[in-house]
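Quick one: the structure is below, questions incoming.
Only one protein chain is missing; all other protein chains are in place.
Right, subunit A next:
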Amino acid sequence: MLQKLYDWIDDRIDITPLWRDIADHEVPEHVNPAHHFSAFVYCFGGLTFFVTVIQILSGMFLTMYYVPDIENAWKSVYYLQTEVAHGQIVRGMHHWGASVVIVMIFLHTLRVFFQGAYKKPRELNWMVGVLLFFVMLGLGFTGYLLPWDNKAYFATQVGLEIAEQVPFIGEQIKILLAGDAHIVGAQTLTRFFAIHVFFLPAALFGLMAVHFLLIRKQGISGPL
């Protein structure tokens, strides 16, 4: 049945080369844990991607219940956490995944660093990776405020004060983030929400595409 459907489409638009080009490539022996168990260190990049997919999916579903408004944000999170079936699990995935993705990205970075895999000709991909790391941190920072509880509020106040320490333009950066010179409030929450669900994910997707394209173009770095 599925094979027939596939053949029907493939007959007409010849999709096989499309996915072959993406999926069909050899895993070199030195990155295959079946050959050398220590090659598991090569998994961290893929695991980062896997957790990122979980974050995107669980985040999409969370926005079905969440409202970025100071009156209702906490209440909507409380509702989804206590009244909605499996809401606790989905928010739990997003909550814990946010930490796991940072851990994975960090382990991936360590692997690339200690294997010297960032060296010529792969410097560009290292830079893209660093940008990805910053985007992830930004997602963590902006996401932290959204439940609008005490921890979120005061953590964001501290975060904004850190941003204010930037020389010369610190204050402007802080106001740009908070939406107000003095208040961490309604405008801060909507801004952080917009940054969290639209701006940073867009940047994330773009950078991930470049990251993966460069890997395909350059291949995995050789054995040590």
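The criterion applied here is as follows: contacts are C-beta pairs under 8 Å (C-beta built on N, C-alpha and C of every residue); 3 or more make two chains touch, one makes a residue touch a chain; residues count from 1.
Throughout what follows, contacts and distances are computed from a predicted model.
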Between "Menaquinol:cytochrome c reductase iron-sulfur subunit", "Na+/H+ antiporter subunit G", "Xanthine dehydrogenase family protein molybdopterin-binding subunit" or "Allophanate hydrolase", choose the name on the UniProt record of the chain that's been left out. "Menaquinol:cytochrome c reductase iron-sulfur subunit"
Sole touch to the unshown chain from A:S58, A:T109 or A:T156: residue A:S58
Which of these, A:Y6, A:F40 or A:Y78, touches the one chain of the complex that we don't see? A:Y78
Identify the residues of subunit A touching the omitted chain, counting contacts across the whole complex. 54, 57-58, 61, 64-65, 72, 75-76, 78-80, 83-87, 89-90, 93
